[in-house]
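The other protein chains are all here in position, but one chain of the complex has been omitted.
Going by the order they are written in, the chains are A and B; count residues from 1 in each one.
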Amino acid sequence: MKRTRSIAALSVLLMVMALTAARADDGITDDSVKVGSIVPLSGPAAPLSIYVRQLAAYLKYVSAEGGVKFGDGKVRKIEPIVIDSGGQPARALAAARELVEQQKVFLLASPHGTNENLAIVDYLNAKRVPQAFVNSPATIWGADADKHPWTFGFPPVPGTQVSILVSYIKNERPNAKIAILHANDQSGRDAVVALRRATADSAAQVVAVESYEFSDATVDSQIVRLAASGADVFIDYAIGRHALQAIQKAGEIGWHPLRLVETSTASSGAIKKLPPDAIEGIVSTAYAKDPTATEFKSDPAILKYQKAMAEYFGSGFDPTAQPLGALEAETLVRVFEATAAPTRAAFVAAARKLDHVDIPYLLPGIQVSLESSRGFPITQMQVIRFENGDFVRVGGVIYGPPL
Amino acid sequence: MSRAASQFGIQLAPLVALAVGVAVPFLLDSYTTFQLATALSYLPALLGLVVITGLGGQIALGNGAFFALGAYTTGVLIKSYGWNELATLPAAGLLAFVVGIVLGVPSLRLKGHFLAVLTLCLAVVAPQLFKHFESITGGVGGLGIFLADPPSWVRIDATQRNYLIALAIAALSFASTRAVIRGHIGRALRAVRDNEAIAASLGANVTHLKVAAFAYSAALAGLGGGVFAIVIGFIAPDNFTLGFAALLIIGLVLGGKDSEWGALNGCLLVVGIPLYAAKIDQTASGLVFALLVLTATFLAPAGVVGLTRRLAGYWGGTGDAAPNRSANAHLTGLHDAGAAAGHCHEGK
Partner (left out) sequence: MWALLQQTIDGLESGAVYAALALALVLIHRSTGLLNFAQGEIAMFSTYVAFSLNQFGWPIWLAAVSALVVSFVAGMILERALFRPLPTKEPLAVVVVMLSLFVGFNALAGLIWSYQVQRLPSLFPAGMISIDRISFSFDAVGTLGVLLLVCVLLYLLFSRTRLGLMMRGAASDAESSRLLGIRVGTMFGIGWGLAAALGCLAGILMAPRLFLDPNAMQGVLIFAIAAATVGGLDSAAGAVVSGLAIGVVENLAGAYVVGSDLRAVVPLVAIVVILSLRPAGLFGTQRAVRV
């Protein structure tokens, strides 16, 4: 309650500041606005850089199609500038400084990586530059909003994902014995915390927890230990090739639990690299529309996305990847449409007032809400299950508490 | 140019460089100051490598680990114990020095490839250790060090203050390494590098020399790491992976590996080349970086310093530019090796 009040007060304050200081900030003119982003174009997290590239391409497309009409009535084109962080927090800070001090961007949109964003959050908040829709599933972006009012996250945090997975598990196997494999990073740790919290008062129990490093060659050893625990449910919260190794190894040693995977493994198409009979029955969560799904093949938003990517993404576009970058870009556009003055404060005020907004790239029923969720834009997902060669949506949209 | 005049010129150069360095934060913009501060935080580590690898001939690939140790020492002391940031720097250097001795004694028995591989393993293990002891280091989530702005009566902002700290440490390391290179310890190390067996037979305590050089390089790397933590304000284990150790070696070689000026060139290159590569092409910056480094290596295999020496040679320059490759100098080096052994015995 106290937090809602302080966030509301904050929003009001920002709005007042915004309206009284109507002189334009850096990076925004009457017909254009510069938006910066930081992304690991190289290094172990590079696979995830496609989403920011999608964002940049989508923004270029929108600009070419006429631009965005802001809340102050002016139509502006958006100019995205993307800098490589190499996955290193120190380089991310240098990139942030370059974007703010040299390129003079209006805001940072969807900078990628938890540690990279941690490295720049103090700097950006001190400089009062919005750090919008941070591409990191860390809980702090929503949880500590008072400490960094200029910063907010976007993807559903592990708390949301895991609580939704657990609600599925409780339905299917009420007395489940759960094993989890996670990366030894903040997101993985958050997942374990969320798992223990979600199973605290139920018949389902956590019986084994294993972690791995990104530099590990295989996770065979961890899978064997998980299997030896007698678990009948396996949450594969690994990402990238380790997620696939885990599934393959489990099958090889004859361990056939109920298997659930982290959302990006399912959504990025990685899991489909395994043969279909090996992944039959795997469960995951989703929040964005799958561009390869038959039901969305003629969806106007998906068609717009594909057109934008074809023209502006450049080499290496993966048509099976989820349009998460387009999702963030479209959300950014909505906030711009509500931004009443050409100032950063006005932008943040508009963003924090977002509530129950339908963005066409989200699955029907899921909405973006910053105000009522107190800092967590997406807290709903839908369960998906792999059946007969493709993922199908199961049940309805579920709310997963982020904290 | 007379001998005396060129000697004077040689002594003047570092002071000129220092003066330029001090002027920088007040003349250039904040972003450039920040980048230069980052470069200067690498300088002590490179100077240390000049001593152990350039002079001593020992391929030490693990100094990134000492850098990380220094960074975490500073970070933990500031964040968990509230130390003043300047006070943490000697602690960072000292801890790295001690660990350098402890690790150096067994490691430096190995030679050539074996030593390289051992130090490589150190570089790989270190980030994992920092991740593991998370109650102290903050683990995977990293450590944020938020330093308050300097008091308003000082009239400089945080970026300039951080830069000046980096400059001070860099200048101290530069002066100290310069003394080592030109002194008898430097000559003794070169003798050991060129022919260890002869150096030993002439009385050099080879083990002491090597361990001392290694520990010195560790201490400097630790100091640099502490400065890095102050300049960047956030440290995480993934900052200090193998890639970082590789970057240090690249900086050392491209700058010029047996001169303190080489280290200075190197630290500017270490920051400059990735920036330049990113400007050429964002998505292919790794590839451009590799091509730039390859080209630089072929144009100047002895680094920028080697290149300038060759050019100076073409123009008939004088002075003690050339390293001691003459026969006399070789013998002097061996003699000094013996003398240094004596010093090592009583000094340590």
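Odds and ends about this structure:
Assume a contact is a pair of C-beta atoms (placed from the backbone, for glycine too) under 8 Å apart; a residue touches a chain by one contact, two chains touch by 3 or more.
This is a predicted model, so every value here is computed, not measured.
For the omitted chain, the shown partners it touches in the full complex are A, B.
Residue in contact with the omitted chain (choice from A:D72, A:E101, A:D220 or A:E371): A:D220. Of the candidate positions A:E65, A:E252, A:E280 or A:E387, contact with the unshown chain belongs to A:E252.
Considering B:K131, B:R161 or B:R187, the position touching the chain not shown turns out to be B:K131 (whole complex). Only one residue from A:A228, A:L303 or A:V394 touches the chain missing from this view: A:A228. Residues of subunit A that touch the chain left out of view are 42-44, 46-47, 49-50, 184, 210-218, 220-222, 224-225, 227-228, 240-241, 244-245, 248, 252-254, 268-270, 273-274, 315-316, 318. Considering the complete assembly, subunit B touches the hidden chain via residues 53, 59, 106, 109-110, 113-114, 116-118, 120-122, 124-125, 128-129, 131-132, 195, 197-198, 201, 242-243, 246, 249-250, 252-254, 257, 283-287, 289-291, 293-294, 297-298, 301-302.
Basically, only the chains that are shown with their structure count from here on.
Mean C-alpha positions place subunit A and subunit B at a centre distance of 40 Å. If you check the complex, the residues on subunit A that touch subunit B are 41-43, 82-84, 86-91, 93-94, 97-98, 101-102, 114-115, 118-119, 122-123, 184-186, 189, 213, 215, 314. The touching residues of subunit B, when paired with subunit A in their complex, are 29-31, 34-35, 38, 124, 128, 131, 140-142, 144, 146, 228, 232-236, 238-239, 243, 274, 278, 282-283, 285-286.
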